[in-house]
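Note that one protein chain is taken out, while the other chains of the complex remain in position.
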Amino acid sequence: MSNAELEQLRNRLDEINSELLKLISERATVVQDIGAVKEKQGVPKFDPEREKKMLDKLVEENKGPFTESTIRTLFKQIFKASLDLQSTEHKKNLLVSRKTRKEDTLILLPQDVVVGGNASLMVAGPCSVESEQQTRTVAAALAKAGIKVMRGGAFKPRTSPYDFQGLGMDGLRILREAADEYGLLTISEIVDPAHIEPSLDYVDIIQIGARNMQNFELLKAAGEVNKPVLLKRGLAATMEEFLHAAEYILSRGNTQVMLIERGIRTYEKWTRNTLDISAVPILKQESHLPVLVDVTHSTGRKDILVPCAKAALAAGADGIMVEVHPDPATALSDAAQQLNIDEFNTFFNDVKASGLFRE
Amino acid sequence: MSNAELEQLRNRLDEINSELLKLISERATVVQDIGAVKEKQGVPKFDPEREKKMLDKLVEENKGPFTESTIRTLFKQIFKASLDLQSTEHKKNLLVSRKTRKEDTLILLPQDVVVGGNASLMVAGPCSVESEQQTRTVAAALAKAGIKVMRGGAFKPRTSPYDFQGLGMDGLRILREAADEYGLLTISEIVDPAHIEPSLDYVDIIQIGARNMQNFELLKAAGEVNKPVLLKRGLAATMEEFLHAAEYILSRGNTQVMLIERGIRTYEKWTRNTLDISAVPILKQESHLPVLVDVTHSTGRKDILVPCAKAALAAGADGIMVEVHPDPATALSDAAQQLNIDEFNTFFNDVKASGLFRE
Amino acid sequence: MSNAELEQLRNRLDEINSELLKLISERATVVQDIGAVKEKQGVPKFDPEREKKMLDKLVEENKGPFTESTIRTLFKQIFKASLDLQSTEHKKNLLVSRKTRKEDTLILLPQDVVVGGNASLMVAGPCSVESEQQTRTVAAALAKAGIKVMRGGAFKPRTSPYDFQGLGMDGLRILREAADEYGLLTISEIVDPAHIEPSLDYVDIIQIGARNMQNFELLKAAGEVNKPVLLKRGLAATMEEFLHAAEYILSRGNTQVMLIERGIRTYEKWTRNTLDISAVPILKQESHLPVLVDVTHSTGRKDILVPCAKAALAAGADGIMVEVHPDPATALSDAAQQLNIDEFNTFFNDVKASGLFRE
Partner (left out) sequence: MSNAELEQLRNRLDEINSELLKLISERATVVQDIGAVKEKQGVPKFDPEREKKMLDKLVEENKGPFTESTIRTLFKQIFKASLDLQSTEHKKNLLVSRKTRKEDTLILLPQDVVVGGNASLMVAGPCSVESEQQTRTVAAALAKAGIKVMRGGAFKPRTSPYDFQGLGMDGLRILREAADEYGLLTISEIVDPAHIEPSLDYVDIIQIGARNMQNFELLKAAGEVNKPVLLKRGLAATMEEFLHAAEYILSRGNTQVMLIERGIRTYEKWTRNTLDISAVPILKQESHLPVLVDVTHSTGRKDILVPCAKAALAAGADGIMVEVHPDPATALSDAAQQLNIDEFNTFFNDVKASGLFRE
């Protein structure tokens, strides 16, 4: 008997579901009509006072079995869905989202270098630009190894105000000259909204660092120029926050954005950060933007760079970033974790030998 | 005219809201009825296959303006609310829950010591029982200071198999004898289900350590004896997991359980763990069980024990646990963080002087 | 016999220690002399090439038992100590450090309000300044409750670019006017270095938010004005990074800095963040700056604000920050976690009734 009973109850459930659907859909249409009227009147569509009154009324009418708080939560979600319907396309679907744009975004750099397409990218260079000599030595080595894009920090965000803060605009100039001499492209971190504009002559890619991932003024400034941006994930940022940070740039008009995973902060002490490898396929799924992995900062250990770079590529990363210095022991920053030139050549050859680096 | 129009649209919205409320409430009742039938049949209440079919049907029926994904999300939330109504009852019915039992549980120990009532409890003693001499020295000092319950580890779960593992049953005997000599009660950690029974003569409170918080066989064994249990929060356990671990003990019949916050694992390096002070009021709210704070393990630093103990009491903790050793520098475990006897006296006096320790 | 042997070995150890001390001290003097010569020559004191050669030579000479890597590490530390001796007083002792300044820093605000002295501070106000009406309502209520400093966000750093971003300079003006009307002081977050200067007329305290704790350009700009600064701990910042961020401000000349703990990011889900209560006594020990606790953001739950505020004060905090809104349900940001005015009055009375809030 109870099976028949179950069947009956289930049928009633199906009926209720259908009725709910009809009502919710009608509700959405009414809200759209209200929105149209408000638009004509020039009043904001969201009226929190009115929403509060509707919720209060529902709670008053509620006879159970749901608690007041469940009723509030459920109806807030229904209200929100109706309201969202009215928002711009932007709001409904983030510009960074794969739902907005199905095809992979390709970043088109000078010299026909493309990021996010069929070829993997290897970005290498010193943590900091320290001198013309040092930068030129690295540039020569990188060019010889077949590298296309050289990194080098000119503005260094350092934990202590007494640590080496970089050479500033001078550093950018040195980087540019060394890169030009050896036919390389440049990438360098910018930390102040006011420096974005002046940096444009010197960098081919603007880097926004982990500590500045939610420096929204800087993101907005980067969104207003016509120059590719490499955005680093914050030290303890969720993937959702990371994508929203990128959205700040895209929403201002600059769609040439690359994401880079650089390790997240956890309790583990044997690595500097924890390389969140799952972020690579998830970001590629959620977004159409290219995804790179910074193996140097995520691990902080030179002895596992090769397996980590291979893992990143196997997981679908479009490129790798690694730090190289002619003489790491004397480096003014990140001395312990930079590869010297020989080590870099070995590293790059090992990564290529795996067949995972698409050339 | 448009204001009249607006008024009309709003009235229709109010009607729809009321109809939605009625349907959602009826739906909940039907789901409850189905649940009752299922319970009789012994089948699980959540049927993902059925849910999937209902969602598919709704999507099929959907004529807009909501997208398929919005419909799925909204209805999933409605389904979940109905289901939660039953699991809230389940949660409401957790034995550890304040909803099941409104009044605070009082732990009744020998010598009329009560935990969870009007008086604060200070548990003190060495990390490990190392010798009769050491244990007796601490016992004498504690008794003199007015302490009622002495801790001392006999079975020590240590990271390395080569570290001091405790004196085992011998340690329990030494602890008991020293305690009896000075009129103290005893608490000691048990790590093997097979040791619960034999330990009953020696301990007045069974401690279950952080590493064993989800050693469910041990929890079950502790649930089957008639002896108060102090359950430590796991190294990285959520409060929800902590309460469920306590539920394992209560569900076997032993309701004399105390919870103890002992710091959680985070990235911060200046403390051994991070004392999660918010856990104190939340656990007191969610559960009727007494809540203590282990200031030694949560901080790992002797220099902040007084402010942390005061904070714990101010947040509503029923007691404090602290490690004391006659000569910490020579201790076989946790050398750096144990107080010596003078330091303990100063600590205890400072805590009492704050007026937060209820005597 | 072995005790005599032990005695002999220990005596030799003492001799070696003394000889090492002499040599290390002489070494430091020689390095200072070299530094003096270099200063005359205008060459940088740190010569990484020379350091590398010295290390290579030592490794070459090393006959064990230390490994090459231990020798490098030990001598790098000895070299670094000598070099540090030459650095400025700044470098040796951070300006934020209790070692540099023994007495507590007092923050002197208008209307004779002092932070860090004998009285506790309660900062309250809405998450965002939304309208003149809303701000004035809160201001009136706060003034009536005896509050001196009102918070209110005008520039809101929001995860999504499509969320309410604050009223900007308009918001600052509204905040100032409402505060002036009710005799309150103001605090508001500034997010762009370029806004520091223009904000000075509107705020009595510049707030630097958690997401900008390592926005070093902003810190530098705040260091160059004569206005108290409230610096929030980053979402996942260590205490060491927090103090160094404050040092950026002090190193530019502005010593009127307050620190505020606002919870750190952990795995726990029942609170928005984890209030790191141990940070309060540690920061007070390490630094002479006042330390506050933001109970709203650290917990994200209205139901535990009282015990958490009491815990913060018991742990030694100089003040508390809490969010208050005339109608939280309609707030444009942080709707769920703001107190309404009645709730705030109850909260403040409960905190005062504990006797932990020093008036």
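Order of writing sets the chain letters: A, B and C. Residues in each chain are counted from 1.
Here is the rule we go by: a contact is a pair of C-beta atoms (placed from the backbone, for glycine too) under 8 Å apart; a residue touches a chain by one contact, two chains touch by 3 or more.
Just so we're clear, the structure is a prediction, and the values are computed from it rather than from any experiment.
Only one residue in the set A:Lys40, A:Lys63, A:Lys102 or A:Lys269 touches the chain that does not appear here, and it is A:Lys269. Summary of contacts with the chain left out: across C:Ile78, C:Val113, C:Ala194 or C:Ala329, the touching residue is C:Ile78. For the options A:Asp303, A:Asp342 or A:Glu359, the residue in contact with the chain missing from this view is A:Asp303.
Between the chain not shown and the residues B:Ile206, B:Leu332 or B:Leu356, the one that touches is B:Leu332. The set of chain A residues touching the chain not shown comprises 236, 238-240, 264, 266-271, 274-278, 280-282, 285, 298-299, 301, 303-304, 307-308, 310-316, 354-356. Residues of chain B that touch the chain left out of view are 44, 47-49, 52, 90, 157-162, 191-194, 211-212, 214-218, 234-236, 240-241, 244, 247-248, 251, 265, 329-330, 332, 335. Listed here are the chain C residues that touch the chain not shown: 2, 5-6, 9-10, 12-14, 16-21, 23-34, 37-38, 40-41, 50, 54, 57-58, 61-66, 70-71, 73-75, 77-78, 81, 84-85, 92, 236, 265-267.
Following the convention adopted for this analysis, only the chains that are shown with their structure count from here on.
Per the C-alpha superposition, chain A sits rotated 175 degrees relative to chain B, a value rounded to a multiple of 5. Of all chains shown, C has the CA centroid lying nearest to the centroid of every protein CA atom. Using the average of C-alpha coordinates as each chain's centre, B ends up farthest from chain C. Note on chain placement: the centre of chain B and the centre of chain C lie 31 Å apart, centres being C-alpha means. Averaged C-alpha coordinates give centres for chain A and chain B that are 37 Å from one another. Distance between chain A and chain C, defined via averaged C-alpha coordinates, is recorded as 28 Å. Counting only residues that touch two or more partner chains, chain A has 236, 265.
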